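Left out: one protein chain. Kept in place: all the others.
As written, the chains take the letters A, B and C, and residue 1 is the first residue of each chain.
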Amino acid sequence: MWAPLVCVVVILAALPVVAGYIILMERKIMADMQARLGPMRVGPHGLLQPIADTVKLLLKEDIIPEEADKAVFWIAPVISVAAAMLAMAALAIGPWFQVADLNVGLLFIFGISALGIFGIVLGGWSSHSHYSLLGALRSAAQLVSYETAAGMAIVGGLLLAGTLSTREIIQAQSDYGVWFVFAAPVGFFIYVVASIAETNRAPFDLPEAGSELVAGYMTEYSGFRWALYFLAEYTNMIVVASIATTLFLGGWLRPFAGTPAFHFLDYAPPLVMLGISGYCVYRTPKQPMRMQQGFMAGVGLLMLLFAGILAAPLFPGVAAMFPGWKAGMYGAFWFLLKVGLYIYFFMWLRFTFPRYRFDQLMRLGWQFLIPLSIVNVMGIGLALALHRQWGWSHWTAFPLTTILTLAVAGWLGRAGGKTDKERAFVGET
Amino acid sequence: MIPTSHYLFLSLGMFTIGVIGVVTRRNVLLILMSIELMLNAVNINLVAFSRLAGSAEGHVFAIFIMADAAAEAAVGLGILIAFFRNRETLLGDEMDLLKW
Amino acid sequence: MADKRNPFATGAESTVLGADEIVLNMGPQHPSTHGVLRVKLRLDGEKVIGSECVIGYLHRGVEKIAEHRTYQQFAPYVDRMDYVAAVSNGLGYCETVEKLLGVEAPLRARVIRVILTELQRIASHLFWLGTHALDIGALTPLFYCLREREEILKIFEKYCGARLTTHAFRIGGLQYEAYDEFEKEVERFCKSFDKRVDEYESLLTQNRIWMGRTKGIGVLTAKEAIDYGATGPVLRASGVPWDIRKAMPYAAYDLYKFEIPTGQNGDTYDRYLVRLEEMRQSRLICLQAIENIPAGRIMARVGKILRPPPGEVYHSIESPKGELGYYIVSDGTVQPYRVRIRPPSLINLGAFEKMIRGHLLADVVAIIGTLDIVLGEVDR
Partner (left out) sequence: MLDQVTFYFFATLALVSAVLVVTRRNVVHSAIFLITALLATAGIFLQLHAEFLFIVQVILYAGGIMVLFLFVLMLVNVDASMHRPQFNRQWGLGLLLALALGAELTLAIAAGRSGLPLGDPASAKMLEPSTQVVGKVLFGEYVVPFEMASILLLVAMIGAVVMAKKKV
């Protein structure tokens, strides 16, 4: 009875902090890729930067444009955040941590998080500014287009799983023995691209394209409301990463969960924590100020504590005292690790690629991803039929259909390239 | 346990409000939205009856109605855009070219 | 109802669909207009059907100021025009006044001038590449470019004490002798720089998104480019091998071998390639020049007070942006009677209207970027 409530409280309390630290990580990773240091001032290595940012945004003057539709302007960012947070309700972060195991779990996450679009569209409309309106229009068009592709990619995974419940999807992957990313790589690829577009991240960040539309739909927002939009964006990133993790990357399953030779991976969670802790301690004397040294050492000790908690179930005596503890914690560890890697991949793309133009974005969505996603669903259906009706083995059916799908992808890519040339804008007036 | 008749009254209320919207408002967009309300009211009815009978056929029909609503919205808004482009108005009673 | 008569109509009056067009005002405060350029765009949906550049937000009356300063006093002002290529501006001005006076700087001074000017060209192109890529949405090249530009600026700082508005040259030559490590540092930079350009290319040149965003965008044919008076990389990318360093050599450019890179299509992508190749060529010029810096004086014999004979002179150099020309009329006093500056950015900006028409809103920033304008120079 109380477990779901605890989960709700944990999600609501932890999410803003997590989002803040994802932003810090993003800035740090960006800095690392761009030959600079990133935030270094607030706390050791900028570790307190998110808190400073939050305080600054909360204290900032709240500006509402004169011509804005005040009520809508006020509620729009709240809609975005609420939708993103509500979607987390059906996530299964480890076998223990889940608010509600709905029997339409995955669709629930997908559908509810899609409601965040209203926050963007209404925010853009109510600001009463051309940039905001264009940003909102772009956003609406982009989300509707790419949601179709993402939905079809999910359908491919669901065909394999045969259920919508997040728990049972992961169970199905455990039963199959492989993660669905290996059974349906094309579907995973489509979902990755579509999910980047859905969260408005580069190279699909047209709704907020800094160099064209100033800040798109949030041009007129400042202070706390602006922070809410950011919270919604990063929460959405966690949500799409969680969908991908659940459906394609095996959820909370450890890599090679079924192979005894890889059982040593069970030692990874405490060892990783121990490694982080050791690094913090190693960095401690190098901090310039006494306070920063203390803080760094504190972080190291905290990580050591985590390592201890994670290591405890490895001892049979402790494991017997708290049955199921190990599964819950280690599941959460692997789930969050996969989510983190997925988000890291987003960031990597963002710092590498230029931005698409709007017509190119639409063409990619409608002429490449959506047809490909439909072909992908048919391919997976074919593979399942071959396996179930005609008794082919998995190892022949799935690679065969994947190759077929890839061939279609190549053909679509070539055809798309042709139309690109035909429609080149050269000299058109 | 909520008696099925309560669902029927809810559905009736929404349907009536939708009808009121359709017959009294001038804005075509609002008329379209009111039609959505009416379709929605019907869906509540279908699902409630489905629950009463313990069969899933009401759900199936509700899905058909949603598909229909999507088609109606797409075509309706398409017509609206074409009309607005020509006449720059959204008011239904100004759509009187065919009146004599 | 959309009010079509009012070109400044904002949200309240105009709609995306109702009106045939909406007017979007980009700038003067806009993240990607590279300064205070204001562009009024007439949009049909997202398609640009007309544009108008409004300039003058950074007008400081440089030409008028010149009439009230002595020749030497005016020299620092030209650094403030194209502030990302101050050395080139100074070179143009000093050479023009020297031509007016009928003196020539000593060879040593001219060679050092070439080295510094070519370094400045690399720095200017680096800054262009970084901001251009940023406009198109690639965040990372900017920081790589600034990293290399920093090394050039350090050389400037060591040479003359300033990084941006250097005022490196004097009329008649140089004020400062090259510092001890000058050749070594320039050589070290040039040796490492080739790989750096390859690095930028690996990020952008074959990138499909980059190609999609730049190929076929803002096309200028050779004839159009000449008709608009475009110069510099904008002209060369259209296939016209016109470079004043070759056509009318100044300073010591006749001593060095280099090539004029040209493009074929005259689109944004070609201009990008041309500028990248120009950076490589500039590097080669620098390497040739530091190999043999002749000994000797660095200052010609000019008096403390300059009184050029009455007359007029026009002299132009190839600045990173294009042909930078100075036209100076002297009435025989210590102050010029009139100075007229031909800023390449302004003339190139004239082609903007032609280049943008029919493209999309997102291409506006790409085309402003590819013209490589500096508003300090456009407005003067």
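Keep in mind that, in the parts below, a contact is a pair of C-beta atoms (placed from the backbone, for glycine too) under 8 Å apart; a residue touches a chain by one contact, two chains touch by 3 or more.
Here the structure is a predicted model, which means the values were calculated and not measured.
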Checklist outcome for this item: Where A:9, A:104 or A:341 are the choices, the one touching the absent chain is A:104
Checklist outcome for this item: On subunit A, the omitted chain is touched by residues 69, 71-72, 102-104, 107-108, 110-112, 114-115, 117-118, 121-122, 124-126, 133, 136-137, 140-141, 143-144, 147, 151, 164
Checklist entry - In terms of residues, what is the contact footprint of the unshown chain on subunit B? => result 1-10, 12-21, 23-27, 29-30, 32-34, 36-37, 40, 43-44, 47-48, 50-57, 59-60, 62-64, 66-75, 77-82, 84-85, 88-93
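FYI, only the chains that are shown with their structure count from here on.
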Item to check | Chain located farthest away, centre of subunit B as origin (C-alpha) | outcome: C
Checklist entry - How big is the gap, in whole Å, between where the Cα atoms of subunit A centre and where those of subunit B centre? => result 36
Checklist entry - Where the CA atoms of subunit A average out and where those of subunit C average out, how many Å apart are those spots? => result 43
Checklist entry - So what's the Cα centroid distance for subunit B and subunit C, whole Å? => result 62
Item to check | Residues of subunit B touching at least two other chains | outcome: none
Checklist outcome for this item: Note: in the complex, subunit C contacts subunit A through residues 10-12, 16, 22, 24-25, 30-32, 46, 133-140, 142-144, 147, 203-204, 207, 209-210, 212-213, 215-217, 219, 357-365
Next on the checklist: If we count contacts the way the header does, which residues on subunit A are in touch with subunit C in the complex?
Outcome noted: 30, 33-36, 67, 128-131, 133-134, 137, 202-203, 205-206, 209-214, 350-360, 420, 424-429
